[in-house]
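Missing here is one protein chain; the remaining ones are kept as they sit in the complex.
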Amino acid sequence: MSDRPPTSPRQERWDRRMEVPLAVASAVYLAGYAVRVLARDQLPRAGVDLCLGAILGAWAVFVADYVVRLRLSGLRPLRFVRTHLLDTVVVLLPLLRPVRMVSLYDRVQRRRDEPRLSLYARVMVYSGLTVSLLGFAAALTVYHYEVDAPGASIRTFGDSVWWACATLATVGYGDMVPVTPVGRLVAVGLMACGLALLGAVTGSFSSWLIQAFTREDEKPGGGRGGDEGRPPGGFPGAS
Amino acid sequence: MSDRPPTSPRQERWDRRMEVPLAVASAVYLAGYAVRVLARDQLPRAGVDLCLGAILGAWAVFVADYVVRLRLSGLRPLRFVRTHLLDTVVVLLPLLRPVRMVSLYDRVQRRRDEPRLSLYARVMVYSGLTVSLLGFAAALTVYHYEVDAPGASIRTFGDSVWWACATLATVGYGDMVPVTPVGRLVAVGLMACGLALLGAVTGSFSSWLIQAFTREDEKPGGGRGGDEGRPPGGFPGAS
Amino acid sequence: MSDRPPTSPRQERWDRRMEVPLAVASAVYLAGYAVRVLARDQLPRAGVDLCLGAILGAWAVFVADYVVRLRLSGLRPLRFVRTHLLDTVVVLLPLLRPVRMVSLYDRVQRRRDEPRLSLYARVMVYSGLTVSLLGFAAALTVYHYEVDAPGASIRTFGDSVWWACATLATVGYGDMVPVTPVGRLVAVGLMACGLALLGAVTGSFSSWLIQAFTREDEKPGGGRGGDEGRPPGGFPGAS
Partner (left out) sequence: MSDRPPTSPRQERWDRRMEVPLAVASAVYLAGYAVRVLARDQLPRAGVDLCLGAILGAWAVFVADYVVRLRLSGLRPLRFVRTHLLDTVVVLLPLLRPVRMVSLYDRVQRRRDEPRLSLYARVMVYSGLTVSLLGFAAALTVYHYEVDAPGASIRTFGDSVWWACATLATVGYGDMVPVTPVGRLVAVGLMACGLALLGAVTGSFSSWLIQAFTREDEKPGGGRGGDEGRPPGGFPGAS
């Protein structure tokens, strides 16, 4: 949200210090959840407990971070919840958390001082990674709820991933569809992600094109060089 | 329509005064319709009558408002219908009315003097709310017409909502589809809404991106600050 | 195509003079085709002949117009075909012709000196009408080829229209699909139209949004007037 109050230096320091721990906790949470869902029956007693421990531990980190942020903001709890709606949702549904790992990837790449990608490429990479992680989490959850449902068409984790891909691309073959209420709820969320992904793809393509055209407009005749056969502007095309 | 004649002060006063009553009537209409459709068999005789009364009452408010507007405009009826095509459609199909509640929400928030959202966020919120309301109304109507149709795949209201979501996202699984003529007519309308929603999402994303890029272009090197890992411009992303 | 040679005054005069006859011929062609397809069995012998005559007569007008244009252009036939690819396709497949009626509609409205719609509204109206006409023609053709095919799911003209709508919106339920080669070829063409329609919708929405934002940017604080709750710029929204 763009209307949140300005962050104080202490908050910023906290944000920067928690970046890595939160990303690690997110990865642990996702891994624990994945193992628990995918290896349900094969897992020994101790393994199940370990997974549960990892999940709960990661969750505890998220809650602690949320509470500290609430304190640092100096706001009343209800107002904090209202202005940090997304943070609140993410604390309650930590499966949406892995998205944080994306921003970490960007940060690491910047620290190594590698040349930055253009805005369009970054939007593509960002949305690609985000959507992959959310799609994986959704496939896990849907598989978890559908596998034992009577009359379900999603029977293996592979089916679930296939369904998630078809949904994210808004193709929607319909050969496999969730039939349980929770599965359908997750599916609706995934459809929203698919629409946003589509928006990101078409949006970045469109703005790249507009920029390329504007640039070509400004240097008339300049487009007649050697490399001109391919579209201008360094968009990642097949070469 | 952008080519309607300029509104007089009296018309504007009427518009402002009717904003709340019309929104209330819309809510009453939608509620009455929902109760009548969803609780058909369980409802006692009096309840059915109450619902019908609410629906007809709300409709009367819509018609009265339409007639007053026609008078205030000073146009001949046929010309008024031609230049206010949308208003006419909405009077005949009051289920499209709930959209008005969206504009009320915006107005209330402005009166409380809360900081305004950016144009993109407003477009997102607007189209999200509008689409939810229309999707709900469409799910109701389709359920109403499909539930008793022979060979129908939409059997419960949950099915109908699931179908509406898959249609709005243009995913279209096809596990559930309307089979009656009225149901299909509503479905075609909903598909048009889905296309418009897609246009709103990709359009606002694209323009946000163009603006973000233009801004970054103007301050060269300025993007190297601490918060630069995430996309610029305050778009509501997962953080 | 933007690279066709400049038209001479004689060509322009011919274009203007043929506008109405061609549109009428297109309407006659479409009507004849529709009657022949939809009323196949009920039609008496004379009716069938009449339809066929109308179709062939309209086609003759198209071919004559094409030949005159070829003469007026002063180009060799092969070069004319290359530079007027679209015209050539339309002569061979006159069902794509009805699109011409759209441009006539615009012309008529201009002659009556009515206030012009904004570019966005015109793009919406244009693509809406074009897509409706092409969808109708496609539904006719698919129905014509599918109705007697073994194992077909499209059995009535209503089914065919329903399938065309789901295809144009890229929803694609899959409850009804063409199974004959010709039907599938038409379907692929319709999918391309669907993509173009999507492009038109999102494109015009996106550019309207960019323009609206730019305008709001230029008059800071100016957006605080009475009508500001709704999105700026006069886009045809529900009111």
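First chain written, first letter: the chains are A, B and C, and each begins at residue 1.
What we mean here is this: a contact is a pair of C-beta atoms (placed from the backbone, for glycine too) under 8 Å apart; a residue touches a chain by one contact, two chains touch by 3 or more.
Values in this document were obtained by computation on a predicted structure and should not be read as measured data.
Residue C:V123 is the one among C:A58, C:V123 or C:A138 that touches the chain not shown.
By the touch rule set out above, subunit C reaches the unshown chain at residues 1-3, 12, 16, 86-87, 90, 96, 99-100, 103, 106-107, 110, 119, 122-123, 126, 130, 167, 170-174, 177, 181, 184, 187-188, 191-192, 194-196, 198-200, 202-204, 206-207, 210-211.
Counting over the whole complex, subunit B has residues 170-174, 202-203, 206 touching the chain that is not drawn. Annotation for subunit A: contacts to the undisplayed chain at residues 114-118, 121, 158, 162, 165-166, 169-175, 197-198, 201-202, 204-210, 212-213, 216, 226, 228-231, 234-236, 238-239.
Criterion: only the chains that are shown with their structure count from here on.
Subunit A and subunit B have CA centres that are 28 Å apart. Annotation: 40 Å between the Cα-based centres of subunit A and subunit C.
Multi-chain contact residues, meaning those touching two or more other chains, occur in subunit B at positions 170-174, 198, 202, 204, 206-207, 210.
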